[in-house]
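Of the protein chains in this complex, one is absent; all others appear in place.
This part shows chain A:
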Amino acid sequence: MIQVQDLHKSFGKLEVLKGIDANINEQEVVCVIGPSGSGKSTFLRCLNLLEEVTSGEVLVDGENLTDPKIDINSIRSRVGMVFQHFNLFPHMTVLHNITLGPMKIKNMSQSEAEAVALPLLEKVGLSDKAGVYPDSLSGGQKQRVAIARALAMEPKVMLFDEPTSALDPELVGDVLQVMKDLAEEGMTMVVVTHEMGFAKEVCDRVLFMDEGIIMEEGSPKQIFDDPQNERTQAFLSKVL
């Protein structure tokens, strides 16, 4: 589903990604862990071209993102993204947040779009919130709306950038549950997370990133129970 080859990304003189190789298969759930500043967000953002790739190749769903002729918007609508700070549209109701994409990009009518959105709201447990504005929701509810908004475009891959890091601890569980359900339904997911419990339980594979490269990768069992790389060991001893 996603093939990344020798991906480099620099901001001016600062090289943040220093040659990333990764493959993400269909229906696979891959967690990315690593210290802050190691380039996890940048890596994720390169997968839907929120950051311009400096060099290397990124193929998503068979299309080469570094090809200058590519239709970026069409790629993006196939790659859902969930942000740490939700980024809901505050001037629109919850329902409108979700229907906007289907209406503007898939040219659905309002009722068609609502027929897509309402089941998604139910899925994330927020059917009763359709008509309210994001400001009146808790962080956990906002994040679940954001997930529904991304799902409304029927993406083939979902990218999550620390989806629970901005949440109060008691609200994390609901969001993780939604993500777990998605994983079980066979959604391809790339999840940057500090929730080691989630990584252990849900992920098929864990990538450990440090200083702009993937230092180590393997099954959750391998990474958490028997890390080979010194940096991985050091990182895990701090967070576990």
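Assume a contact is a pair of C-beta atoms (placed from the backbone, for glycine too) under 8 Å apart; a residue touches a chain by one contact, two chains touch by 3 or more; residues count from 1.
Throughout what follows, contacts and distances are computed from a predicted model.
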item	value
From "Amino acid ABC transporter membrane protein, PAAT family", "Riboflavin transport system permease protein RibX", "Amidohydrolase" or "CopY family transcriptional regulator", the hidden chain's UniProt protein name	"Amino acid ABC transporter membrane protein, PAAT family"
Contact residue for the chain not shown (choose from A:Gln27, A:Ser55 or A:Asn87)	A:Asn87
Sole contact to the chain not displayed, among A:Met1, A:Leu50 or A:Leu236	A:Leu50
Option touching the unshown chain, where A:Gly34, A:Gly101 or A:Pro227 are the choices	A:Gly101
Residue of A:Gln27, A:Ser55, A:Ser74 or A:Gln233 in touch with the missing chain, whole complex considered	A:Ser74
Residues in chain A touching the chain absent from view	48, 50, 73-74, 76-81, 83, 85, 87-91, 100-101, 104-105, 146, 149-150, 152-153
